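One protein chain omitted, others in place.
Take a look at chain A:
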Amino acid sequence: MDYTPTQSGFRQQPNMRLRNSSVDGVEGSQLFEDMSGAAHGLQTGNQQAGPQPAGFSGQSILSDPMSNLAMAYGSSLASQGREMVDKNLDRFIPISKLKYYFAVDTMYVGKKLGLLVFPYMHENWEVSYQQDTPVAPRFDVNAPDLYIPAMGFITYVLVAGLALGTQNRFSPELLGVQASSALVWLIMEVLAVLLSLYLVTVNTDLTTIDLLAFSGYKYVGMIVGVVAGLLFGRPAYYLSLLWCCAAIFFFMIRTLRLKLLSEAAAEGRLVRGTRNQLRMYLTMSIAAAQPIFMYWLTYHLIR
């Protein structure tokens, strides 16, 4: 029974228990019962344990140099890990470029939504540039953004769940099924557009994210159609879908004309040549694919 002052408070407890169980070992089976050994130990060894709990509580976790070292090492590891993740993530997903597409404000969103539903009065469809870089969407209505497509996608999944629920066909897995199939169609459409752009050798500054944004604008029309169908029945669904399809077709043609066609053809003059013809066909087919997808992804929601 020596009270050697040890550094760490942890090591004192097992010593206490060992001492007490050796004291009680004569009585038989209590060696294996930790609880009863400790209980006995507390009673018999109370006067021995007197000064020790005070010493034990005085040495808290933070003042122990070993755990200090461990904490410092752990936090440096964590910051190193975070740096590495940031660096590698930036290589795969261009985070800074993505931030450009989310730089929107309420007025832009309102104007863009109005443009998606009624694009016939808008005159100037050019994206304004600022020293060779496109201006942020906040300052120019014509710039593509990713906020509306992302929110539109999520809203579409929720509205699809709502529509299925009103027909008693809902189950939580169906939300995931709707979301993943809509995502798959979106990816396939973007890949098809990329492939056709490569084949026709269009020199354009449309990036993949731009194409993703343009393909995501149709969710707005789909949501309008489905909500109208839920509120007012099938004729309203067909009417509003027709209106939104025409609007998206017009919107896509006006937007893509400036990006894909050559200068002369974009201004509306008829330019001969197979290359311009191919580009015109490409623009028309991209724009025509939007209404097809809009109908394909919503017709099963309205009964």
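We adopt the following convention: a contact is a pair of C-beta atoms (placed from the backbone, for glycine too) under 8 Å apart; a residue touches a chain by one contact, two chains touch by 3 or more; residues count from 1.
Heads up, the rule we're going with is that contacts and distances are computed from a predicted model.
In the listed set "Chloroplast stem-loop binding protein of a", "Immediate early response 3-interacting protein 1", "ETFB lysine methyltransferase" or "Ribosomal protein S2", the entry agreeing with the UniProt name of the missing subunit chain is "Immediate early response 3-interacting protein 1". Check A:154, A:199 or A:288 against the missing chain and you find that the one touching it is A:199.
Only one of A:85, A:98, A:154 or A:183 touches the absent chain when the whole complex is considered: A:183.
Contact residues of chain A toward the unshown chain are 169, 174, 177-178, 180-181, 183-185, 187-188, 198-201, 275, 278, 300.
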